[in-house]
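This report concerns only the one structure given below.
Removed: one protein chain of the complex. Kept in place: all other protein chains.
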Amino acid sequence: MNAGALRAFIVKEFRHILRDRQTLTILLLMPLVQVVLFGFALRSDVRDVRLAVVDPTPDYASTALRARFAATDRFRVVATLPTTALLEPLFRRGEADAALVFEPDFGARLGRSEPARLLLAVDASDPNTGTTVQNYARAVIAAQETEWATARGGVRIATDTRMRFNPTLESVNLFVPGLIALVLTLVSAMMTAISLSREKERGTMEVLLVSPLRPVHIIIGKVLPYLALAFANVVTALLAAWAVFQVPFRGSVALLLAASLVYSMVSLAIGVFVAARTPSQRGAMLAAMLGTLLPSTLLSGMIFPIASMPAPLQVLSSIVPARWFIVVARGIMLKGVGVPQLWQELAVLSFMTLAFMALAVRSFKPRLG
Amino acid sequence: MSAISARGLTKRFGRFTAVDQITFDVAAGEVFGFLGANGAGKTTAMKMLVGLLEPTEGEGHVGGFDVRGQRDSIRRNIGYMSQRFSLYGDLTVRENIQLYATIYGLSTAQIVERSTGLLGTLGLSSHANELVGRLPLGWKQKLAFSVALVHQPKIVFLDEPTGGVDPITRRQFWEMIYAAATQGTTVFVTTHYMDEAEYCDRISIMVDGRIAALGTPGELKERFGARSVDDVFVRLARPAAIPASA
Partner (left out) sequence: MRTLAVLLRKEFAQILRDRFMLRQIIAMPIVQLVVLASAATFEVKTARMYLVDRDHSATSRALVDRLRASGRFVVSGASPSMEGANAAMLERRVDLIVGIPAGFERDVVQTRSGRVQLVLNAEDGAAAGVTQAYAAQIIQAYSRELGSRIASDAGNGSVGRVEVRTRGWYNPQLDYRNYMVPGILVQLITVIGSLLTAMNIVREKEIGTLEQLSVTPLPRATFVAAKLLPLWFIALVELALGLLVARFLFDVPMVGSIPLVFAAAGVYLVAALGIGLWVSTVAQTQQQAMFVTFFIIMIYLLMSGLFTPVRSMPDWAQWIAQANPMKHFIHVMRAVMLKGAGFADVAGEIALLGAFGAAVLSLAVRQHGRASG
């Protein structure tokens, strides 16, 4: 193997990328912009729930409950209606998120120790918000009930709740690992796929294949710049997360960077594999998207918990590299754990890297024939 | 009136002057060779003439139309074959011809007539429904040339038409160019193959954005005491290196 040839090739590839100012700027800026933008903008908690109240026979109890809702900074009473018939248009136009419907003689029933019924209607066209709003509302109702009960000598069990590893359920802490995975996937897998398929389209790949460089060298040369870029991205994103949002870094940063590197390599290998099998750049892009970006966002546990998925998808999720990386990243950042607790995930990632790389190199060889 | 004329045509990109005050005329029906090394400014100059680039200074007229204000008219009346092969590889031969013929406003009847003629002349009739991408390079180039002429323009611009093509195909190409010229078409061709200069009626040689020489191949060889246009070029491009006597 001619070390000089390989080095020259790698230098050429770096030059290619460095000269593409436009892409480079975006590549380096993107994670920064995303972390900052999403850190500030994306919240999964629900604020400002617009509440409609239907109270046919207002009395002390219903008024007390209404007042309690209004006193929270989560709920805002936007309408008081005499009947439920007028609720539908409100919901349909998106003017209310939830409704409290008291049955007639609510307070009287309570006083008679009869069950007093309350309908909590929630706009569930967004089931996530719907569930959260339900939970908030129930909490308010329960608090009011407890107050009434204690006044009459009921029992009050207080719960001390602690959210471990992320006490304030800060959204940004949760999605930064996922965001890193996303950016790495984009840069490593998709950019590589396109870059390689472009050489194929142009025919310059043939020239390379006929040169003394072996396919594995060509692949290394092609992916090295993207690896460097991906790494730069991770560092940028982490710095932004730390500096702007004080996202915790309880574990070893070095381990996190190492894991990011491994994840980049898996993504790169997949990108190469995709490029080897697609005839055009457009095709490569679509295939890479289908094969890397989608699984990384949907099946990796980044947004939707894996435990909630049906069994076949959980199995599928286990071959999505991002899934393992996110566990590692979250573990290191939020829990401060290290190799002892994460060795399984790291092992899987490393194994995947080797497997996909072997696959990638092998899929290039037939191209010669 | 000249088919093509340039007066002090200049193009600057920031501080870099790609084309520096070039002035020349091309008569109707001439085969005009626009020579120069790669990077001398030939393509930039041509792009200004066909309306792809706005001149920084100077004037140009093609077919009597101003390159600054009358680009649409110029476009209707010229043919162009770009340096990068620019027919669609994923369309068939026939589809490519049809496409450009329609764009240039030929009627359906005319299209049919000219396609058949074109395919026959090129010997591609049996390949009419093949994807252009599958054709060998030489045939692709010849096809591109024919397509550039499908609407029978009075002036045709060819940017390095014979790049990467075998000598036989090159010969055939120039025969096609002559055929067009005989019909009265003005051919403006850029090339860095100096031997092709011999085929032209008149040539100009560009060095560093300027026209360093202009005339018939014979005139230039005499003026510079050279045996070939190649020699002329070498003398122009590196005047200090070559002694004045031939």
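Brief remarks follow.
Note that the chains take the letters A and B in the order they are written out, and that residue 1 is the start of every chain.
Everything below uses one rule, namely that a contact is a pair of C-beta atoms (placed from the backbone, for glycine too) under 8 Å apart; a residue touches a chain by one contact, two chains touch by 3 or more.
Just so it is clear, the model here is predicted, and its values are computed rather than measured.
Among A:80, A:131 or A:318, only A:131 touches the chain that is left out of the view. Note on the undisplayed chain: of the listed residues A:122, A:180 or A:322, the one touching it is A:122.
Between the chain not shown and the residues A:207, A:228, A:303 or A:358, the one that touches is A:303.
Interface with the hidden chain, as seen from subunit B, comprises residues 50-54, 71-72, 75-76, 78, 80, 82-91, 95, 98-100, 102-105, 131. In the full complex, subunit A touches the hidden chain at residues 20, 22-23, 26-27, 30, 33-34, 37-38, 40-48, 91-94, 109-132, 134-135, 138-139, 141-142, 144-146, 148-150, 152-167, 169, 171, 173-174, 186, 190-191, 194-195, 198, 278-283, 285-287, 289-290, 294-295, 298-299, 301, 303-305, 307-310, 312-313, 316-317, 327, 330-331, 334-335, 337, 341.
Everything below uses one rule, namely that only the chains that are shown with their structure count from here on.
Between the CA-based centres of subunit A and subunit B the separation comes to 56 Å, rounded to the whole angstrom.
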